[in-house]
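Notes follow once the structure below has been shown.
Note that one protein chain is taken out, while the other chains of the complex remain in position.
Order of writing sets the labels: A, B and C. Residues in every chain begin at 1.
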Amino acid sequence: MTESWNSADMMNVAAARELHDGDVCLVGVGPPNLAANLARHTHAPGCRLVYESGAIDAKPRRLPLSIGDDDLAATATSVVSVPEMFNYWVGAGRIDVGFLGAAQIDRFANINTTVIGDHDNPKTRLPGAGGAPEIAANAGRVIVIVKQSLRTFVEQVDFVTSVGYGPTGRERQAPGAGPTLVITDHGVLEPDPATNELTMTRLHPGVTVEQARAATGWDLKVADSIQTVPVPTDTELDMLRRLRAREVI
Amino acid sequence: MTESWNSADMMNVAAARELHDGDVCLVGVGPPNLAANLARHTHAPGCRLVYESGAIDAKPRRLPLSIGDDDLAATATSVVSVPEMFNYWVGAGRIDVGFLGAAQIDRFANINTTVIGDHDNPKTRLPGAGGAPEIAANAGRVIVIVKQSLRTFVEQVDFVTSVGYGPTGRERQAPGAGPTLVITDHGVLEPDPATNELTMTRLHPGVTVEQARAATGWDLKVADSIQTVPVPTDTELDMLRRLRAREVI
Amino acid sequence: MPRPVHLDEAIATHVHDGDTVALEGFTHLIPFAAAHEIARQGRRHLKLVRMTPDVVYDQLIGLGVADELVFSYGGNPGVGSLHRLRDAVEKHWPHKLVVHEHSHAGLANAYVAGAGRLPFAVLRGYRGTDLEQQSDIISRVTCPFTGEELAAVKAVNPDVTVIHAQLADPEGNVMLWGLTGVQREAVLAADRAIVTVEEIVDEFPERTGAVILPEWALKAVSVVPGGAWPSYALGYSTRDNDFYQQWDVVSRDRGAFLAWAKENGLEAAADD
Partner (left out) sequence: MPRPVHLDEAIATHVHDGDTVALEGFTHLIPFAAAHEIARQGRRHLKLVRMTPDVVYDQLIGLGVADELVFSYGGNPGVGSLHRLRDAVEKHWPHKLVVHEHSHAGLANAYVAGAGRLPFAVLRGYRGTDLEQQSDIISRVTCPFTGEELAAVKAVNPDVTVIHAQLADPEGNVMLWGLTGVQREAVLAADRAIVTVEEIVDEFPERTGAVILPEWALKAVSVVPGGAWPSYALGYSTRDNDFYQQWDVVSRDRGAFLAWAKENGLEAAADD
């Protein structure tokens, strides 16, 4: 029997699948936390979770509520200070995969988590940079998890908090590869190899190209041979629900 | 009954007396180690010994054989990494008193511990800088302990490893006050308040100005009202011998 | 030197109007009790520094204590927005709050530079972001060996840093463990450091990852069991997640916030 699932489930499952066994993964709050722990409890038991709060190789027994959850320090191989985490681990390029969220993202994967509106007189003051700018710059690859809508997928971000590929897609100067995947509730976007423009390459089951275009604030590029993401398996859905219920696993 | 003593004893005792209760003192190998522990076991029980190996507030139970003695880590309030020691403690100016030795010293208290002769083809390769350059720059005050002789007290050092007051006494650019005392087996020298030229201000008992001049490779300046250092007390000598015998105190 | 003093005395002696004040604790050991005492004593015009403002600064900002904020991530962790912070920035209630936004790496290194009494720190970051427009705190330097251009952040040296820790010993040395964040650097970067602790013990236990701060690097130690509530002290308490959830409701509304402040003896100041 196949369990039912929604677009948020699909987004988390799709993100989890992108983590490989052995990856060193920097995990942030929210969907990345769920995706990374889902991966660890399904196909990638050997992926290494690093939390910017200082926990290296955390093996949380249940879904951490925040990156400061006491289970992280208790189960980590090593707990380091925040300066050490950013200087010797994130900044030094020891992170294979960094997950990021976004309040706004543009076609070249530049990310805003600072303000909506004018910086000094903002309409909405957002939480701000956190670890994102250096994760965006230094992680081997970056996976952005964000719901696709006209509010988030904008022609131009109001503020560049973290750099994707720069204003025209050609300005990136950083050790890491940048956002190689943007996973949304509609599907998956990848930068075009030639131009770095985000291109819809996969759709979640049941989502149409038209729906994706309608949720995008620019003229969305779509791959010629667009794929469909496989539906979540029962194993994935079951684990997702147990994690959300904060079961001890 | 007064115990007998020699010029090395007098030098160590004179150095110990310059440490005050509560001073944070960075201790190096050799005479500084003896002097600092002598102070701690006589008039300055509250002085805080910091070793560049990382031990903060070490309270060694017997004289450490080196700055890596296991008793240091075992008795310290805190053990920090070497980078932390130099960046957050020495470099940040948290050391009140630094002791230094010297293979050569000039009239402006510039110190050589690198080479005798030409740098690239030295007659004698000396141990090198160690922690001295930053101690000389950043300690609140610096006490140099060195035997006075024509070999060590030279008109010009072959190499400046650690800066006292610079080539003409006016070039010092550093947060700390610099070498405020040079304690030798002949007596004590202090920088002239106007010119920073080392001036003999005190002689050990039985030492004459002529002897001090004969052991100095420049035209030694002597204070108008030169003082005599009080002889070592029995308490000082007794503790000095117990430390040298590595008794547990 | 820092024989235990009452928290009110520690704050009265060391925290003054107009000071730059850092209350640190990255998701753990957040010094809430000390923050409340600062508010209770009516401090004004503070420049608050903290990587993650969290609920603790949301409260202080709402109470009108702060004129400026230096930070790197201002959310209610695991919940959402900090509504008092947003209200101050967006609507200037109770008055305008000037914000200086770093990345985590940037602010952590600003404390590192401060702890080492260096004027700036170097890191690989910020490049191409609009955060670089804050040229008074973020700039660039060129490597004298390779010519590479890197980011520089201005040192942060608070007048006062306050942290919460698990233990002090009878001499006043302090020990904390678990996620220790940027507390070592924040304390050593400050002119004056105050520590609240869960308890005083004769001898410190062995704890991997512990930070120990010698008493002579501190100005005051106060015994305040539960001083990190609603955050937590590993080994002593767990995070009060319900409070963090409820804060979202309380803080959304100015009236509800003011009622909460009154109820807790934290009078919101008349704006000046």
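By definition in this document, contacts are C-beta pairs under 8 Å (C-beta built on N, C-alpha and C of every residue); 3 or more make two chains touch, one makes a residue touch a chain.
None of the values given here were measured: they were computed from a predicted structure.
Enquirer: Give the labels of the shown chains that the missing chain contacts, considering the complete complex.
Expert: Touched by the chain not displayed, across the whole complex: A, B, C.
Enquirer: Looking at the full complex, which residue from C:A210, C:A228 or C:L266 touches the chain that isn't shown here?
Expert: Of the candidates C:A210, C:A228 or C:L266, C:A210 is in touch with the missing chain.
Enquirer: Where the complex has a chain not shown, which of B:P32, B:P60, B:G131 or B:G169 is the residue touching it?
Expert: Selected residue, touching the omitted chain: B:G131.
Enquirer: Check each of B:V29, B:I95 or B:L203 against the chain that is not shown and name the one that touches it.
Expert: Here the residue in touch with the unshown chain is B:V29.
Enquirer: So one chain is hidden, and I want to know which residue out of C:R84, C:R124 or C:R184 touches that hidden chain in the complete assembly.
Expert: C:R124
Enquirer: At which residues does subunit B meet the chain that is not included here?
Expert: So the residues of subunit B touching the missing chain come out as 29, 52-55, 65-70, 72-74, 78-83, 86-87, 90-91, 114, 119, 122-125, 127-134, 137-138, 159-163, 166, 171-175.
Enquirer: Mind listing the subunit C residues that contact the chain we can't see here?
Expert: 116-124, 136, 139-146, 148, 150, 152, 154, 175, 204-210, 212
Enquirer: Could you please point out the subunit A residues that touch the chain left off the display?
Expert: 24, 48, 56-57, 77-78, 87-88, 91-94, 175
Just so we're on the same page, only the chains that are shown with their structure count from here on.
Enquirer: So what shape is it, when you link every pair of chains that touch: line, ring, star, complete or other?
Expert: Looks like a simple chain-to-chain line, open at both ends.
Enquirer: I want to compare two interfaces, B-C and A-C. Which one has more contacting C-beta pairs?
Expert: Greater number of contacting C-beta pairs: A-C.
Enquirer: Just grab the chain with the largest centre-to-centre distance to subunit A, centres being mean Cα coordinates.
Expert: If we average the C-alpha coordinates per chain, B ends up farthest from subunit A.
Enquirer: Average the C-alpha coordinates of each chain, average all protein C-alpha coordinates together, and give the chain whose average is closest to the overall one.
Expert: C
Enquirer: In whole angstrom, how far does the Cα centroid of subunit A sit from the Cα centroid of subunit B?
Expert: Each chain's C-alpha centroid was found; their separation is 57 Å.
Enquirer: Roughly how far is subunit B from subunit C, going centre to centre by Cα mean, in whole Å?
Expert: 40
Enquirer: Return the residues of subunit C touching two or more other chains; collapse runs of consecutive numbers into ranges.
Expert: Within subunit C, residues 112, 184-185 contact more than one other chain.
Enquirer: What are the residues of subunit B that contact at least two other chains?
Expert: Residues of subunit B touching two or more partner chains: there are none.
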